[in-house]
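Notes for the one structure printed next.
The complex appears here without one of its protein chains, the remainder shown in place.
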Amino acid sequence: MTEQQPDPKKILFLNRRAPYGSSLPREALDAVLMASAFGQEITLVFLEDGVFQLKKQQDPSNIEMKNFSKTFGALALYGVESVYVEQRSMEKRGLTLDQLLIPAKIIQSSELGALLEEQDQVLSF
Amino acid sequence: MLMVDGQTIPTDKEGYLKNLGDWSNTVATAIAQQEQIILTEQHWEIISLLRDFYQQYEVSPAMRVLVKTVGLQLGKEKGRSIYLMALFPESPAKVASKIAGLPKPANCL
Amino acid sequence: MILHTVNRSPFGSDCLQSCLDIATIDSGVILIEDGVYCALANTELTELISTALTRHKIYVLSPDLQARGIADAVAEGIEAVDYAGFVELCTQFDKVVSWY
Partner (left out) sequence: MIFSLAIYGAPFSSQSSDTAYQFACALLEQGHSLHRVFFYHDGVYNGSTLATPPQDERNIPASWSQLAEQHGLDLVICVAAGLRRGMLDATESDRWEKPSHNLEQGFTLSGLGQLIEATMVSDRMITFGN
């Protein structure tokens, strides 16, 4: 299994795709859980259609896919608490924070630049 | 493959169920037997916690998360890897998931 | 400082726009694959690009320009580089963020 790494890195996952149409969001979430197992300092950012990943009430049973949105609920247990949604992406799509599955912080695109700069690495999905 | 009550239950080569719907308490006991574990009440509470976890989150927890969840739900005494190691030797997250009829936790290196 | 890579045409994707919305001043942008269409002069993007050039260095991958027949139509101020130049840019900036 995993060992605690001495020097955790700041890794930001940039999620820009809607769920189900592409498997990238689901594969990104797998990578997030893995990074947490390595004890890394993780930040999740949802931008553009990526914000749809956090929409409540997802039920892909009739398209015979797994409801991976349920896994977002476990993020806090995995030690992932830094979750941001970009403001304009939410606004454009008529989404509000209370429609999201998990608590997320609103971030402006101008602040997002600074957040990216703080990271050791950024993985885009 | 497992034989349970005269029925064959398909498993993969590592002993994980091929069809998760085949799981029952009897099947769990049979899987445990293959792992040389006799299930006690302490085992069952972990198994049931794991099944609830999977039901809620659609994922089998990695070791660290299993320890944390057990601690939160069953008390600090049990939320320690040494306790889980004693119940499910070698690799508790993997072995317990197998007995609980869940997919193998993906978070193994 | 970040080097952003953009590999989508701006005429059907938000990649360039999102990248420019976020990129802090002095960060770099390299246009690759279909992203090289962002570098075209005389398109509806001209203003966006010229504003972006006041804040960022913008590079374009020359083999991709050449492949698409637009090597001679690049907006002024955008610098063409080859793969070796792309690698060098990655070392000059602190990290690389991909937009695709």
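Should a chain be cited, it is by its letter among A, B and C, assigned in written order, with residues numbered from 1 in that chain.
The criterion applied here is as follows: a residue touches a chain if its C-beta (ideal position, glycine included) is under 8 Å from a C-beta of that chain, and two chains touch if they have at least 3 such contacts.
Computed from a predicted model, the values in this text were never measured in an experiment.
Enquirer: What are the shown chains that the omitted chain is in contact with?
Expert: Contacts of the omitted chain with visible chains: A, B, C.
Enquirer: Kindly state which of the options A:Met34, A:Leu95 or A:Leu115 is in contact with the chain not pictured.
Expert: Residue touching the absent chain, from the options given: A:Met34.
Enquirer: May I ask you to list the residues on chain C that touch the chain which is not drawn?
Expert: Here the touching residues of chain C are 5, 7, 32-34, 61, 63, 82-84, 86-88, 90-91, 95-96, 98, 100.
Enquirer: Please give every residue of chain A in contact with the chain that is not shown.
Expert: Per the touch rule, chain A residues meeting the hidden chain are 2, 5, 9, 11, 23-24, 27, 30-31, 34-35, 37-38, 40, 121, 123-125.
Enquirer: Which residues does chain B use to touch the chain missing from this display?
Expert: Residues 12-14, 106-109 of chain B touch the chain absent from view.
Simple rule for what comes next: only the chains that are shown with their structure count from here on.
Enquirer: Relative to the centroid of every protein C-alpha atom displayed, which chain's own C-alpha centroid is closest?
Expert: A
Enquirer: Report which of A-B and A-C is connected by more C-beta pairs in contact.
Expert: Looking at A-B and A-C side by side, A-B shows more C-beta contacts.
Enquirer: For chain B and chain C, let me know how many angstrom lie between their CA-based centres, rounded off.
Expert: 50
Enquirer: Provide the C-alpha centroid distance between chain A and chain C, rounded to the nearest whole angstrom.
Expert: 26
Enquirer: Spell out, as numbers or ranges, the residues of chain B touching 2 or more other chains.
Expert: none
Enquirer: Where on chain A does chain C make contact in their complex?
Expert: Residues 14, 16, 47-48, 88, 109-110, 112-114, 116-117, 119-122, 124.
Enquirer: Within their complex, state which residues of chain A touch chain B.
Expert: Residues of chain A touching chain B: 1-2, 30, 33-34, 36-37, 66-68, 70-71, 73-74, 77-78.
Enquirer: Which residues of chain C touch chain A once you look at their complex with the stated criterion?
Expert: Those residues of chain C that touch chain A are 1-2, 14, 18, 21-24, 27, 94-100.
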